[in-house]
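This report refers to the structure that appears directly beneath it.
Removed: one protein chain of the complex. Kept in place: all other protein chains.
Chain lettering (A and B) follows the sequence in which the chains are written, and residue indices restart at 1 in each chain.
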Amino acid sequence: MEAKSNVRKIVVTGVLGALSIALFLTPIGYIPWLAGASLTVMHVPAIIGAVLEGPVVGIVVGGIFGVTALIKAATAPQGPIDVFFVNPLISVLPRLLVGLAAWAVYRAFRGMLPAVAAVAAGIAGSLTNSVFVLGALVAFAAIPTAVAAAVFVANGLIEAALAAVLTFGVVAAWKGIESRTGKAKLAEEK
Amino acid sequence: MRGIEFFRNVSIGQYWPGTSYVHRLTPATKYLWLLALMVSGIASSSYAGALVPLAVAIAVGASARVPPGFLLRGIKPLVPLLAFTAVLQAVFPWPGDSSAPLFSLGPLAFTAGKARAVLMMFVRTLSLMTLVGLFTSVTSEGESVHGIEDLLAPIERLGRSAARSAHRLALAVGIALRFVPIIVGELESIAKAQASRGADFGSGRGGPIAKARAYLPLFVPVTVRALERAELLAEAMEARGYTGEGRTRLASYPKQRGEGLARWAAPAACAASFLLDYVSRNR
Partner (left out) sequence: MPFIELDHVSFSYPGSNRLALDDITLSIYEAEYVALVGANGSGKSSLLRLLDGLRVPLSGEVRIDGMATAGEEGRSRARKAVGLVFQSPADQIVSSSVEEDVAFGPENLGLPRREIAARIDAALAAVGLSGERRRASHFLSAGQQQRLALAGVLAMDVRCVAFDEATAMLDPEARETVLELLDGLVSAGKTVLHATHDMAEASRASRVLVLDAGAVVFDGPPERLFSGGPSIGAVSALGLPDCAALALGLGLKPRVCESARAIAGRIAAAFAPGGLGPSDGDGTKPAAVSVRSASGAAAFELRGASHSYLRGTANETESLRGIDLAVPPGTTLALVGRTGSGKSTALQLLDGLVAPLSGSVRAFGSDLADPRTDLRAVRMRAPLAIQRPESALFERYAGDDVAFGPRRLGLSGRTLVERVAASMKEAGLDFAAFRDRQTRTLSGGEKRRLALAGILAMGGDALLLDEPTNALDPATKRSILALALNAARKGATVVMATHSMDEAAVADRVAVFRDGRIAALGDPKTVFNDLFDPAWGLRRPFACQVAVDLGALGFGLGTRPLTVADLADAVLASAASSKAAS
């Protein structure tokens, strides 16, 4: 039923958008990592939206995330890099691409196991986030290219792995995908 | 403090209630101004051009009786930022930078080109910050959601499906704002449940890696719960007759006197900043 799937898309967008915002407001959004920089998982809801409901949902959730980053940067910035996100070309535009990239990759891999496709989408979405945000920061003279590259290597790759794990976890749980053995891990305990 | 509590402040942006002319403008007009000045803020190439949003924001803020201290509270973090960025830029060479070095310390050089770029970045950032701060001060949550719909309303002429998109987007954003406190509460519940079984939250120990390992298992359950709630809400919405077609809307925003002029003034202000760019380039 067309109406049914439309309502669901709207609500899923809203709920994943709320999740993105909530991740901003709570400690889980920023996972402290090495050298003071932190890993973020706030872009993962956009990836999940794209995988489960399609590109439009992914793009809008990404947009909600970006706008939240923008408003927070303008009213309550927390770190030195935070403030730059008042510029929507840095905060919003790259995040619109996250959902799009995730969906495109998911579609490309859909022929294979859904597990593989989810993981690939996670990686693609996260790399898109890293590359375009860092790129925009460099373009606006916020940070030098060398620093951006270092951050990408130190953070971006791990974030991509993390996004892959989380995307897979959610998609597997939601769609009821069985694990490789179809049994609990407990079955392996002797 | 040890203990698991996530519920700090659930609001983003700070609304400053008031009844000034600015407050009473329709949300669509406020969005127009925001977007127009944002373009100036991002795209200007001169200091003057980039300062237009700042100037407008302060002037409008004054007429809306928003305290300037409230509006400009973003300046404080900006100063250390400037220093930090300047240092970063000083340390790293820029490809293609052939401007005169102002200050050098061995291999590190802070050139005039870099100085201009950093200063420009500072001006731009301050300008945008104040602009966005002003917008959130004079626009309530309800207005910001309805404004999305109103702003995109003109695309209705492109066809029915386009019109529905404006409304759907607004509805999705409204639902997002509505669910934020619920999701934060859910995160807290899940954290407490997991802590009861040995996960390491808020016990004050563990370095960053341990903390990361502790917080990750929250993500999948909270997302799955969010999706479950989405299904329930979608059902409730359908039961209340939602089809996406043939809807009316309760909230209405009457146009103020001079609203039309105010709307045209927005792109005019943007044009003014580009004019200033042109003038300063060709002086």
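Methods note: a residue touches a chain if its C-beta (ideal position, glycine included) is under 8 Å from a C-beta of that chain, and two chains touch if they have at least 3 such contacts.
Since this is a predicted model, take the numbers as computed values, not measurements.
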Practice problem: Just name the one of B:Leu37, B:Leu128, B:Leu151 or B:Ile175 that touches the chain not displayed here. | Solution: B:Ile175
Quiz item: Among the options B:Arg24, B:Arg73, B:Arg164 or B:Lys192, which residue touches the chain absent from this view?
Solution: B:Lys192
Quiz item: At which residues does chain B meet the chain that is not included here?
Solution: 1-5, 7-9, 141-142, 171, 174-175, 177-178, 181-182, 186, 189-190, 192-200, 202-205, 217, 220-221, 224-225, 228-229, 232-233, 235-243, 246-252
Quiz item: List the chain A residues touching the unshown chain?
Solution: 172-174, 176, 178-179, 182-187, 189-190
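In the analysis below, only the chains that are shown with their structure count from here on.
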Quiz item: How many Å are there between the centre of chain A and the centre of chain B, using C-alpha atoms for each centre?
Solution: 18
Quiz item: Which residues, counting only chain B, touch chain A once they are in their complex?
Solution: 6, 8-10, 12-14, 38, 41-42, 74, 77-78, 80-81, 84-85, 88-89, 91-92, 94-95, 117-118, 120-121, 124-125, 128-133, 136, 168-169, 171-180, 182-184, 187, 208, 211-212, 215-216, 218-220, 222-224, 226-227, 229-231, 233-234, 237-238, 242-244
Quiz item: What residues on chain A touch chain B, complex-wise?
Solution: 3-4, 6-8, 10-19, 21-22, 24-28, 31-34, 39, 41, 44-45, 48, 52, 60, 64, 68, 70-75, 77, 80, 83-84, 86-89, 140-147, 162, 165-166, 169-170, 173-174
